[in-house]
Every structure is written in C-alpha cells, then in structure tokens.
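A single protein chain has been removed from this complex, and every other one stays in its place.
Here is chain A:
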C-alpha cells in the first residue's frame, strides 16, 4: 500500500511539473496574443491542480492528517483563472482589434469593449490615447 501511494504522489508531481512547463513554454512559443492566452491559463492551472492534489495526498499519507488548505487553493485558482483570462482577452481586444476588424455580434448593439463610454467606436484607441492627453474629462 505504501508503494501505491508513492507511485500516485510521484505520478501527480511529474504530471504537474510537465504541465506547468508546457504551459509556460507555450507562453513563449505560440505566435499571437490570443493563442498565447490559452496556453498558460489552461495548462498551468492543470499543473498547479495536480501539484496541489499531490501535496494533499502526501500530507494525508505521510503526516497522517488530512489538510484541506490545498483544496481551497485549487478551488480558488479554478474559479479565478477563467476570470483573469476573460479580462486579459478583453484588454487585448481593446488594444489590438479595432471595431471594423471584428465580426458583428449577434443581436442588438456592438462589442461591449468598444461601446463603453470611453469613445472607442472608431478603433485604434491605443494610437489616439498616445496623441491626446488622457482623461481630460474625468
């Protein structure tokens, strides 16, 4: 039984290490920002999840007491990773994709990023911002 737990913990550690490495390597290697976004937010999350489960099993088996802190960290990361990915992709659309280049969304209205009360409807906001003095109205 001891051997079984050893193999399980080692396998989880190795899987976690490989996924973390692949996620961060994808961040360097992939060609454009939107594809780069998906490497770390998926793979690094799975890697950290495997490491945290390995830690939980290790403390339960070797120290003889079950700790649920890791589960808390895992749940927190699993909840927050999509939110950060969503925010970063929104920031990326806002900076790099003018409204004309995007497809028209279904239903009423335009892309929320470009219809916010900061006037971005013409696109190329990054250029405009550098020309104008930002936040004269605020």
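Everything below uses one rule, namely that contacts are C-beta pairs under 8 Å (C-beta built on N, C-alpha and C of every residue); 3 or more make two chains touch, one makes a residue touch a chain; residues count from 1.
In the analysis below, contacts and distances are computed from a predicted model.
Novice: Given that one chain of this complex has been left out, which of "(2Fe-2S)-binding protein", "Anti-anti-sigma factor", "K+/H+ antiporter subunit F" or "ABC transporter permease" is its protein name according to UniProt?
Specialist: "K+/H+ antiporter subunit F"
Novice: For the chain not shown, which residue from A:1, A:83 or A:106 touches it across the whole complex?
Specialist: Only one listed residue reaches the unshown chain, and that is A:83.
Novice: If you put the missing chain back, which residues of chain A would it touch?
Specialist: Residues in contact with the chain left out: 6-7, 9-11, 13-14, 16-18, 20-21, 23-25, 27-28, 33, 36-37, 40-41, 44-45, 47-48, 51-52, 54-55, 58-59, 62-63, 67, 69-70, 72-73, 76-77, 80-81, 83-84, 87-88, 90-92, 94-96, 113, 116, 118, 129, 134-135, 138.
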